[in-house]
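I'd like to ask some things about the structure below.
Just one protein chain is left out here, and the rest sit where they should.
Labels for the chains are A and B, by order of writing; each one numbers its residues from 1.
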Amino acid sequence: MKFHFRLPGVKVMVGLVLLAVFTFLAFFGSALAPYDPSARSNDILQSPSAKHWFGTTHIGQDIFSQILVGTRSVMFVGFFAGILATVIAVVIGVTSGYLSGWAGEAVSTVSNVFIVIPALPLIVIVTNVIPNSGDWAIAMVIGCTGWAWGARLLRAQTLSLRQRDFVQAARANGESTWRIVGVEILPNLTAIIASSFIGTVMFAVMTEIALAFVGVSGISQWNWGEVLFWAQGQQALAIGAWWWFVPAGLCIALLGTSLALINFGIDEIVNPRLRGAGRTTVRTADGRKARMRFGFTPVLTPSADEGGGR
Amino acid sequence: MTSEVVLEAEALTKHFPVRARGRAALSRGPKVVHAVDDVSLSLRRGRVTALVGESGSGKSTVARLLAQLYPRTGGDIRIGGVSTAVKGGGRHFKAYARRVQMIFQDPFASLNPVHTVRHHLTRALKIHGRYTGEESLDELLGRVQLTPASLYLEKYPHELSGGQRQRVSIARALAADPEALLADEPVSMLDVSIRLGVLNLLRDLKERLDLAVLYITHDIASARYFADETLVMYAGRMVEGGDSETVTQRPAHPYTHLLVHSAPDPERVRGGPAPYDDEDTGEPPSLIDPPSGCRFHPRCPKAMDVCRARVPERTLVGDAPDHWVACWLFDDEGKGEGKGTDAEAADIETTDIETTDIEISDVEAADVEAAAAEAQAPELEGAAP
Partner (left out) sequence: MKYFAGRVGFYLLTLWAAITINFFIPRLIPGNPVDSLIAQRRGEIDSNAIKSLDILFGLDKHQSLLSQYWSYLGQLAHGDLGISFQNFPEPVTSVLGSALPWTLGLIGTTTILAFLIGTLLGVFAGWKRGTWVDGLLPVTTFLSSIPYFWLGLIAVTLFTGVDSWLPSSGGYDPGLVPGWDLGFIGNALRHSILPAATIIISSVGGWLLAMRNMMVTVSAEDYITVAHAKGLSDRRVMTKYAARNALLPSVSGFGMALGLVVGGTFLVEYVFSYPGVGLQLLNAISGHDYPLIQGVFLTVTVAVLAANFLADLAYMALDPRTRKEG
């Protein structure tokens, strides 16, 4: 199966590069960290310096090391939860889209229920209530609650694909239902699945950081949210220790942006109309400017001294 | 000589349920779209049967019912004489699909855009256990005149032209080695210049492989060219049938008349007599609430009281064997009830012959006159009470 590869635009490349950096850090962060992130020292609440790039905490821990080490937990939980949620979304969404009749409707209602119920409160409650919540457990909980959006999206797409002639043709050939869903319909959904996956990863990353921020225990050490938790707890704002919480937030924003940019790229592949319009102002023969808009033919009125410029 | 019947439908009916909304849901019972009502036809080996009608007449539904892509509401489908009802996806359906295959109208939509030609054909062969390696693919493409095969196997649908795609679809259908081929408007979406090529291919295949072909179209002229037998459908019911030449040259039913004469004709532009009152000829009716009795009566210039009351039965027209029509104008009963019918019926046929005179070349004029004589004869017979 071949994909139509256009050279990805600037936006997507930036996103991919950022993502690659974070992935690299997830694997090698702890090796690269100059200090043990939990180690205390006497350099209390220092602003960024050559010795501590991101400054130190109230007990002398190096914030830069904390961020580096914390990347692993963030990336792991984010992607694992994303994968789990996407798998569930694909299974539920595609089957409910292909099955006609009440079975499909019932499954769709279930996913709608999950969408409407506010996710964060539910996750916060569940993770607090179950014993032994480590990274895996958190990822599982997020995965099992965050699949609903994707399922709804995939169901809508599958419903429309099911009517297409090539699916009917495969049926007429005698193809079995499972092969139709897996081999004929699924490949046509890859762009949507990829986009939904990225969206879910974003959601998972945000959620687990929020969980760490409010103090849900059990998440791996130095998840970025935990850095913020300590910053908040120690009133970093009040004492003006801005370096304590700025890097963590920036990293979150950068990771989120990189994922969003990649998502843009996928959107544009699927719907070529969404691509940036590029240079749209052109000069006409008589020196006036005309703006080209996709789908519209510019109309030029003749100027007074020239007979109908075009 | 009649060849063996491969696939036949008897009193085939399909009603689609309509989701009742709002006030409608409270008043009557569940509404249905009467897409197909009481359709009977037979497909024979080595013969092409054309099913002609405008959009919404139900002809595509008939094809899908015969392919058993969805279940029928009533009637019977017999393959090789044996009644059959299978649901999609299972073993029984596969056995049925091995014998009855379908070609779709839109050459682009009927091929999966993410798969190559090779994938399409390999799957088609493998499903029915007829894949024997590369040669089977080459041979399949050879049958639809796409050679050399290597040029086409690795291509994606969007890299082929419309005619090529349709040939691939035909090859895919042939992979199962079917006995019956259902072609749902196979050339309607192709450029006019390549239509002939594809139709000739189908005729060629029909002869070599002894297939029974159902050719669905809205273009009655191509039915005359390609098909042995022509059936006309209107609003879900069959209204006329017979061998193609007779039905297209001497249409009996007012609707067939309309079809035949609605094709733009340069001769008429030059001022030949208008065969019909060319005014607004109306639109097809709603199939949720079809007209009572004969469904064509709201548009029919010759409608009588009986037409509104009862569904006409099939009667032989008499000018050719197997030429039948479902119209009260030709039924003795119907004739009895309406005084003006004889003259009006005569009107239709006389007018028809005049037009035929103008349309065809001199060489065939002799044939036409002979036909005209024939047509007059049964008319005179019918006039006797």
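In the analysis below, a residue touches a chain if its C-beta (ideal position, glycine included) is under 8 Å from a C-beta of that chain, and two chains touch if they have at least 3 such contacts.
Since we're looking at a predicted model, the values are computed, not measured.
Checked against the hidden chain, the listed residues A:V107, A:L161 or A:I209 yield one contact partner: A:I209. Screening A:V21, A:I59, A:A191 or A:I252 for touch with the missing chain picks out A:I252. Touch with the chain omitted from the figure is made, among A:I59, A:L120, A:L159 or A:V183, by A:L120. Remark: the residues of subunit A touching the chain excluded from display are 11, 109, 112-113, 115-122, 124-126, 128-131, 149, 202-203, 206-207, 209-210, 213-215, 228, 231-232, 237, 240, 242, 245-246, 248-249, 252-257, 259-261, 264, 267, 271, 273-274, 276-281, 291-296.
Quick note on the criterion: only the chains that are shown with their structure count from here on.
Here the spacing of subunit A and subunit B, counted between their Cα centres, is 52 Å.
Listed in rising order, the residues of subunit A touching subunit B in the complex are 1-2, 164-166, 168-177, 183-184, 187-188.
For subunit B in complex with subunit A, the touching residues are 64, 67, 69, 88-90, 93-94, 96-98, 101-102, 104-106, 109-115, 123-124, 127-128, 156, 169, 172-173, 175-176.
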